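Could you have a look at this structure, given as structure tokens, before my questions?
Every protein chain except one is present and positioned as in the full complex.
Going by the order they are written in, the chains are A, B, C, D and E; count residues from 1 in each one.
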Amino acid sequence: MKIKSFFIITIVLFSVWVLLNNSYEPVLLIIGAAVSILIALIFCTKCSVFSQIKLSPKSLFYSIAYLFVFMIELIKSNLDVAIRVISPKLPINPGIVKVKTVLNTELGRMILANSITLTPGTLSVDIRDEYIYVHWINVEGKDIETATNSIVKKFEKYLKEIYG
Amino acid sequence: METLKLIGAIIVLLGSIFLFLGALGLVRMPDLFNRIQAGTKASTLGTMLTLLGIILLNPDWTGKLVILILFVLITNPISSHVLARAAHFRKIKLSDKTIIDQLADDGVEEKDDINNSKE
Amino acid sequence: MIWIIISAVLGVVMITMSVVAIHHKKITIAILSAGGVSLIASILYLLLAAPDVALTEAAIGSGLTTFIFFYVLNKIKKHKHVEE
Amino acid sequence: MQNIGIEQISLAVGFILLLIGIWGMLSQKNILKIIVSFTIFETGLNVILVVIGYIRNKTAPILDTTELQTNTAEKIVDPIPQALVLTSIVIGLGVTALLLVYALKMHKEKKSLLINDYKDTKW
Amino acid sequence: MVDQLLNISAIIILLAVLLSMYRFLKGPTTFDRIASFDTMTISMIGLIGIITYLTERMIYIDVAIVYGLLSFLGVIIISKYKEKSL
Partner (left out) sequence: MLRNSLILILILGLAAIMLSIFVDYTPKEKLGPVAEHYANNGKEEVGAANLVTAVVVTYRGLDTLGEVSILFLSAAIIGFFLKIRNEEHSKNQIVIRYSEILGTGAKILVPIIILLGAYVFINGHLTPGGGFQGGAIIASAFVLMLIALPRPALNHRVLSIIESFSGLSYVIIGLLGVFLAAGFLDNQIMSLGTFGTILSAGAVPVIYILIGLKVGTELTGIIGNLKEIQNEE
């Protein structure tokens, strides 16, 4: 498990290095590999965050699908905000509701919370055990099931496949 | 080539309009949480679109701009989450239109730092 | 022309923020505004063709100075709380 | 004044920041506010120093394109004030940190942040 | 044409900065000011991008990356201070 985490973090750091330098000279690649391995050795001997990713073709497919769903939601959310801001009457109906999630890995929960923050009219305020508290700009239902169905479900089916 | 540049410039313009709408939302919304919502969403998409347009304008700079876009995409929601959490902890008044606040009903949970370390 | 407009707006924002930094009652806002003055100054350096200085001002002048301010302020506030 | 450029505007901004910083340092009573004014003073000073090295229509002294590597002196701004300002910012951080820790110590002794309460060395 | 569009975008971003500045001056609570500070700095990253294109120096993007990092950390640290858990 540790070796997998170390491997993934080295790959991530190395790709960040290559993107930053924007060139493929062998000297640069060697220095980048050395620096990435050094940082991964010093700072990530204990971290388990990256070992939660499932490496399989299916999860890759789901990640790409998730990215598309997320982009569409992000653009919808911005149009929504734009309409609300421009309209003179400010049609808002805010409240803080509680939703339930079945994800139990740290990385998956963070990505879920970030996605909730960037989708139409919702902002994750707090996260406790399996509940996420969400500030909703236009509350449609006060009980947990309704809120969960309309806020979380659309992302969760993808994230469950990727992070378990 | 010229059409690509024109498309890039239009995307930059679109991004700047979203940034402007975000700032407008910041001014017009009635309470803090709605302001944070408007500010975060619009400024994230606005910055992403602006940088995307610059990638189209000059494809040589792709690497650093992609890093910057990913960075904004990760950090901006986190910072607004932390801000909203701190504001709720300090009991900032929600606007009068608010109909429900389940977090306040569940009470403040004082967590000690020892229990939470999963390592 | 565009450069003059950008630098003039940035200058106005900087001066307003520095006045806020000095005359606001809350010390938190004062420190935040001082950090903001530094951050905007770094864009001004960029316009003045000094990217090295801009990077230094963003990383050191705005970043670390603000962090040290907040750590010290937090310690002072806690001390006061114990006293009361 | 038809040839007004960003250097004049930046110089004016630098001078105004300098004056605001001096005003704050002299008129404020709270010691943390005095340190905040000090950082603003420093920012204004750095802006003025950078403006001194600026030459209109020339670019940053970093020769990363081949076009800049011939006839360099006609294409770049002055690098020396920039190097000095870099030094000044770093030392400013050290001085600010020292001032703050000193303020922390004083607060521990006197239980007050107001400068009027520190009367020991006044004569 | 491209340059004119970019100039207009830069001016719109400056208007956004001024609007956030209004909220910064007026905002009733400290948190409103922090939120407006956040929006202001994020908008400035877009401004740096436009400046980079107009001056055609790629190296300025480094400044934008560091800028984004520092504004994020500033917001985090002041929120944590207000939350009394620094």
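Going forward, a residue touches a chain if its C-beta (ideal position, glycine included) is under 8 Å from a C-beta of that chain, and two chains touch if they have at least 3 such contacts.
If you're wondering where the values come from, they're calculated on a predicted model, not measured in any experiment.
Q: In the full complex, which residues of subunit D touch the absent chain?
A: 5, 7-8, 11-12, 15, 18-19, 22-23, 26-27, 52-56, 60-64, 69, 72-74, 76, 78-80, 82-83, 86-87, 90-91, 93-95, 97-98, 101-102, 104-105
Q: Which positions on subunit E touch the chain that was left off?
A: Output for subunit E: 59-60, 62-63, 65-66, 69-70, 73, 76-77, 80, 83, 85-86.
Q: In the full complex, which bits of subunit C touch the chain not displayed? Write them out.
A: Here the touching residues of subunit C are 51-52, 54-56, 59-60, 63-64, 67-68, 71-72, 74-75, 78-79, 82.
We adopt the following convention: only the chains that are shown with their structure count from here on.
Q: Quick one: which chains contact subunit B and subunit E both?
A: Touches both subunit B and subunit E: nothing.
Q: When the mean CA coordinate of each chain is compared with the mean CA coordinate of the whole protein, which chain is closest?
A: So the chain sitting closest to the middle is E.
Q: Higher C-beta contact count, C-E or C-D?
A: Between C-D and C-E, contacts are more numerous in C-D.
Q: Centre to centre, by mean C-alpha position, how many angstrom separate subunit B and subunit D?
A: Distance between chain centres, rounded to whole Å: 31 Å.
Q: On a C-alpha centroid basis, what's the spacing between subunit A and subunit B, in Å?
A: From the centre of subunit A to the centre of subunit B is 14 Å.
Q: Listing for subunit E: what residues touch at least two other chains?
A: Residues 10, 17, 34, 57-59, 62, 82 of subunit E each touch two or more of the other chains.
Q: Would you please write down the residue numbers of subunit B that are in contact with two or more other chains?
A: 22, 24, 36, 40, 44, 60-61, 64, 67, 78, 80, 85
Q: Go ahead and list every pair of chains that touch.
A: A-B, B-E, C-D, C-E, D-E
Q: How about subunit D: which of its residues touch subunit E in the complex?
A: My answer: residues 59-60, 62, 64.
Q: Inside the complex, what are the residues of subunit D that reach subunit C?
A: Going through subunit D, the ones touching subunit C are 4-7, 9-10, 12-13, 16-17, 20-21, 23-24, 28, 30, 32-33, 35-37, 39-40, 42-43, 46-47, 50-51, 53-54, 58-62, 77, 82-83, 85-86, 89-90, 92-93, 96-97, 100-101, 103-104, 107-108, 111, 113.
Q: Name, in rising order, each residue of subunit E that touches subunit D in their complex.
A: By the definition above, subunit E touches subunit D via 55, 57-59.
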